[in-house]
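Take a look at the following structure, please.
One protein chain is absent from this view; the other protein chains keep their places.
Moving on to chain A:
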Amino acid sequence: MLGKTALSTLCASRQAPITLAARGIANIPAHEYHIRFDQKVGRKRPAQDVLDRFKRLNNGMWIHAHPGRHKLRYMKDETWQKTSLYYETCTKEQCEILDKLMTPYWLRPKHYPNDPYSAYNVRHNVTSPRVDDRGNFVRERKKVLMDDSTSKRFFKDC
């Protein structure tokens, strides 16, 4: 009788509910944070929230999907039905913030064959400078041994 009571007491104390801590700045989980230096790896970690929701094109633009595009579609009009499936580009401030949350691997221009986004990786008829302050191309890919007139003649991303 005494042994059974002691055992039930131990089991009851073992299943006591754990108090959930209130969330502050120090309790923000790692996948949401802007981690400049990870203490295990010693390098910057990309924000996983950004990788799950955004895509970076080769010209620095970021695109995202529409919020709520799979909810209550039957109640909405035809224009919304069509345009809600589009991807939208981010604003300039959002692009800058997303670039800060990423590591250089994800900011690198990539070239895939049969890429569905290959037409959007370049921007046309933009009058801003072609190069940045380091002399790198802003919107187009680097060509090998190519001058500007030949590049304008053969490539369509100028």
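We take it that a residue touches a chain if its C-beta (ideal position, glycine included) is under 8 Å from a C-beta of that chain, and two chains touch if they have at least 3 such contacts; residues count from 1.
Here is the rule we go by: contacts and distances are computed from a predicted model.
Asker: Which choice in "Ubiquitin-related modifier 1", "Probable 28S rRNA (Cytosine(4447)-C(5))-methyltransferase", "Transcription and mRNA export factor ENY2" or "Large ribosomal subunit protein uL15m" gives the name that UniProt lists for the one chain left out?
Answerer: Its record in UniProt gives the absent chain the protein name "Large ribosomal subunit protein uL15m".
Asker: Of the listed residues A:V41, A:A119 or A:L145, which contacts the missing chain in the full complex?
Answerer: A:L145
Asker: State which residues belonging to chain A touch the missing partner chain.
Answerer: So the residues of chain A touching the unseen chain are 23-26, 28, 32-34, 47, 49-55, 64-70, 94, 97-98, 100-101, 105-106, 110-113, 141, 143-146, 150, 154-156.
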